[in-house]
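Reviewing the structure listed below.
Apart from one protein chain that is not included, each protein chain of the complex appears where it belongs.
Take a look at subunit A:
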Amino acid sequence: MSINLDQALQTFIVEAHELLQVMEQSLLQLETEPADQDAIGAIFRAAHTIKGSAGLFGLNPVVSFTHIVEDVLDRLRDGSVAVDSRLIAVLLKCGDHMLELINVVASRGEPLQPAALEREAALREALSTYQAPHHTPDTGAQHTEAGAADRANAPAEVLWHISLRFGVDVFRNGMDPLSFLRYLETLGQITQVTTLTDSIPALDSWDPESCYLGFEIELRSTASHATLNEVFDFVRDDCDVHIDAIDEASDSAVSIGSELVAQAEQGPLTASVQRLPAASEPKTRDGNYVRVNADKLDELINLVGELVIASAGASLLARSCNNDPLQEATSTVSGLVEEILDGALHLRMIPIGDTFNRFRRVVRDISQELGKDIELTISGAETELDKTVVEKIGDPLMHLLRNAMDHGIESADARRAAGKAGKGHLSLNAYHDSGSIVIEIADDGNGLNRERILEKAQERGLVASGAVLSDQEIYNLIFEPGFSTAEAVTNLSGRGVGMDVVKRNITLLRGTVDLDSRPGQGTVVRIRLPLTLAIINGFLVGIDTSTYVIPLDMVQECIELDEHQRQSSREKGYLDLRGEVLPLVDLREHFSHEGSAGRRQNVVVVRYAEHKAGLVVDDLLGEFQTVIKPLGKLFGALRGISGSTILGSGAVALILDVPALLNQIVQLEARTPQAPYSPTVVAR
């Protein structure tokens, strides 16, 4: 039989990754609470399930290694092996190796590299000390079908005589005698069946739930005696079976298997079996979930995006027709489309918790490596984010965590000298904040060295000397490209990757990062990310005949510029907004539009994180649900533009990258030597 299991194999790979993560979490849990039976149960189940499923796909390297791990875990479960830190360390490494096995053997279908095989040998060695003394190595995969082999060796057709006497309980055990006869038919040709009704009792003592039947069967088949015997495995307790070959020539039955096969093999029922604790673990994998290929989801969202555009086009047309019923109909459609869009986007959202939990291991390993005692607290794990964002945020988070542990948190001695607890604390937190998601990484270490950062920045020409900067602005300088993190600022040197890379990765996700630090008390890094990458609520503005989109969540207000204000603001480059200095960016000038400005101009006040500025445009065109189309490779280097979209009319509009736009202007100002650094961008 050929059954295509490719898809199931993909499920297995995903599932194995999840299980290994559960295993790791539980091992870490066990490290803090060695008596936690639930954790032990969960670890055992993870290994057990991986082994079982890997066998289905014939992944023998996975099965054979996992078998040993399972063996040790079984002994851990029944108490013959005690939990200690060495065992946990070995088991964590086993988890890593299983992951590698699954990645290499299952995903890519390749054999392991020699280096990995060496690691495996070392792990097997380490595990062997925990195994039972008379352990018989068992690959767990060697029981191939004995029946199949038999069939191959016995091609000759034989006439078999089968005597069957079913026990009274056979129905109650869920067995139907008839189905066994039907199954026999698949093995050969039944030439004769005689039903024996001798044991049917008198009507008054007849129990309709009991079976009183027997059969004498003649079967012509190429199957072997063992194969036929196997057919009755499930009714062995409830049935007497005799299987004999009939020598057709002499017509006398030669008894091959005359012994009663009943009760032949059952193991002792008294064997003590330890029950798994019915774990109260959260329902991580529920039967109600459907696994969907992420590509299919993307395709769906893309289509829904097109639908949004098409529906906007229809609405526009309807309005121009001046037909009320038509307008009503299109507005109903738009409403529904918007709901579909929300629903579709929600499909891509996954909780950040899995990513967070992965860091427990990282923190444990690094803190051991550094000889520091550091505890990680996680909150907001249920916060949901776009799948792509969750996948891509891992690396920057890792880098920030490493930095915090390596350079933020001091050694235990230094901490005690500063009057703090010897144990350092790290926390990861995620929460919603006005249309975006914020991830906070906080440590209670020594904080940043404000003076050294400023000194360094001036040395590198990032800041004009004599400039007055707020603490916030100084701390954020460490994210600047070219800000060497190597020697000078000892408490924030990275591992070859600068903080600017962290920032760049986050910016690519349309997010921002900023940082807050208190000397002696610690540092908080805040990453602000958009809820989704596919669609934004946009605000349309016009310059000449072109249309631009400003993300709506950044728009604060709109102001009309009168002739007088235009004059003065053009000279000064800023506007007096109710007593506040609002720097202006003239988009017409910025994007080099030709022609002169119209008679009326408007200012769109945008805010991003701490910064505020005014964008000078010609027309305000209102809100628009914007499906983001990425710019082609050719335009990848363009700054100030983050993508494009198609309007209902079919025209293309560029989406403004407000953070980059603001940043660009800040840098321009800071690098102009004549002008002493005046904060172009005003803190709120």
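Heads up, the rule we're going with is that contacts are C-beta pairs under 8 Å (C-beta built on N, C-alpha and C of every residue); 3 or more make two chains touch, one makes a residue touch a chain; residues count from 1.
Everything that follows uses one rule, which is that contacts and distances are computed from a predicted model.
The complex includes a chain that is not drawn, and of the options "C-type cytochrome", "Two-component system response regulator", "Sugar ABC transporter permease" or "NADH-quinone oxidoreductase, chain G" the UniProt name matching it is "Two-component system response regulator". Summary of contacts with the chain left out: across A:N173, A:T195 or A:S649, the touching residue is A:N173. Across the interface with the omitted chain, subunit A contributes residues 1, 3-5, 7-9, 11-12, 15, 41-42, 44-45, 48-49, 51-58, 63, 67, 70-71, 74, 138, 140-141, 143, 145, 171-176, 179-180, 182-183, 186, 209, 231, 233-235, 237-238, 266-269, 271-273, 275-276, 278-279, 281, 283, 285-287, 291.
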